[in-house]
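Data first, discussion second: the structure below is written as structure tokens.
The complex appears here without one of its protein chains, the remainder shown in place.
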């Protein structure tokens, strides 16, 4: 029997600005990647998001990003290892404040945007992120695409969960086609649902070149911030259950 | 035998900007009020400050303030209770991340600047601050001047430490003369040292009108961000020890 | 023949965050109050907004606000006169950069949110705002509700345009019912359209107490950031034209 976590980026609103339909997504996901105020999110949003997770039994994780609100954390920034580690300790710590306030804990860390992309390919950045996780709470799982961050986390004894992207195109080496390239985002709902089914039932994904590559995926990421996204997430959830896949949050670390 | 905590606002540098001589002050104080990134401080500064506190056995406390870096948290802002509570959970949580990273805990909370002034006189703001402390960790002591915040914290069962100001003028009701008024800050070192001695040996302070009022003070605040401040802090520390006062961090709460 | 300017707050998006349907509103209004990056807006948004104004012949004005993005400029802040004046010079200057880039000029200044509310009742703030307008370009019109800012601007020889609110309730003294109070915002489209017609044809508005008070209004403000707002703005525009009112931007100052 296959078990998979369904997750989404949540709590990305800021002040008067609303982004995504968090309420709807929280009824679908088993884990939430909560923005921590640097690239998105603010204290009131974080508080409401964690409270809503607790109310629904959704597992709370931190989604730290670059300190670049206007760029939504999607612009690469040249940072030292100490800058990355301390920016992450700060953001994860802040979210843990809200977790404590609502009687839960931060169970995983999933870097956002450009930081996530860099962590997959740069060993130094991967190490800086792992330093932060180890420093704050080594019981947290690192949720990431395959690559340097996953490798570094395993070496340091952290639990790692590989994230699969429902609506993003893959290259033959298992990395994502960058957003700037054509065909990077899948828009046909039937195609998305079918590829998600194959990911979890057959353990493979078809790449942009048409090859099937093996892809073990512990957590399936769905998006909630585009028109039709919530409906698509509901279809994916239903298709997985119909295929006998059990939807459940990542297991807690044995620390 | 009288015991008193000597404390200072620390970690107020930001990026390329340096404020105060933290290294020198850390050799004098027994407790640190560490800025948390909203009115001052940044993640690297917080990390270095907490590390330096741990290295010297200085007790770490949070100094949350208004989200107003350019105003240094000194400008009053009209905020809702939920905004204040969540801004404080965020800031205290962030500092707790660094405390965890360095093997210590955040032992007290001491609001900064305009937030501190408002909390002393507005019951609603006092309540919002206490909500945050209770939500994150009720073992933390609330360090404050006498007033609404002290009252609200006691009602909710929190430990309260009254802060005394070495170099600020007092009014007859025990509140501070606002910075904008003449004579609000004492500049004669001999006068400052003598008033500190009287505070702790006789339990009184002379007000701007020349009256002696009773002032119980658990934590004596010294400043490090002005020329000569460190030398003054050293003199105060020496004078207190010469008068038989024991300098020690606030006792931990029995929670 | 009555002439009126129809205006809206525009350019309030920020980074990945979209607010309001600027494209639709720009087809309705004759003047735009463009956010300048402190409470809303960013350089890319400002550039696109000014370009769109120029393409449609919409008059460009600055809408400066408090430096409080997370609070959307709606929280009162205690500021000195120099802080207010320089914050406004900065914001107006920045917008003038985009105006120059697109071959137009900034023709008016209309403070936003809490700054606007304070300027209507506080003579010192009104003076600080006027100082900024005079310093940067005294040919700019000050667009404001009746009150201290209008008075101060007239005394200093600036052109003043009184703004009327299509969907906000008025008190007997001609000021707005604060948003926090019930009934502050009108939601019945027929009622809004009828009150706008009376404002411009009869020169009166009915207050919350049921009295008709005289209200001269040079610029009618419509909102674009709520569901149905664009449709309502279109109805108002059509009703005014049907009543023989000419819609046109505020006349340029004779400076």
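Going by the order they are written in, the chains are A, B and C; count residues from 1 in each one.
In this section, a residue touches a chain if its C-beta (ideal position, glycine included) is under 8 Å from a C-beta of that chain, and two chains touch if they have at least 3 such contacts.
Here the structure is a predicted model, which means the values were calculated and not measured.
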Candidate in contact with the missing chain, chosen from C:10, C:40, C:70 or C:136 = C:136
Which of C:24, C:54, C:89 or C:160 contacts the chain that the document leaves out = C:89
Check the options C:2, C:44, C:187 or C:226 and report the residue that touches the missing chain.
-> C:44
Hidden partner chain, residues of chain A it touches = 67-68, 70-71, 75-79, 83, 114
Where chain C meets the chain that is not shown, the residues are 37, 43-44, 46-47, 82-83, 85-87, 89-98, 100-101, 132, 135-137
Missing-partner contacts on chain B, residue numbers | 14-19, 40, 42, 69-72, 74
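The criterion applied here is as follows: only the chains that are shown with their structure count from here on.
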Per the C-alpha means, the centres of chain B and chain C lie apart by a whole-Å value of 43
Can you give the whole-Å distance between the Cα centres of chain A and chain C?
-> 41
Flagged in chain B as touching 2+ other chains are 83
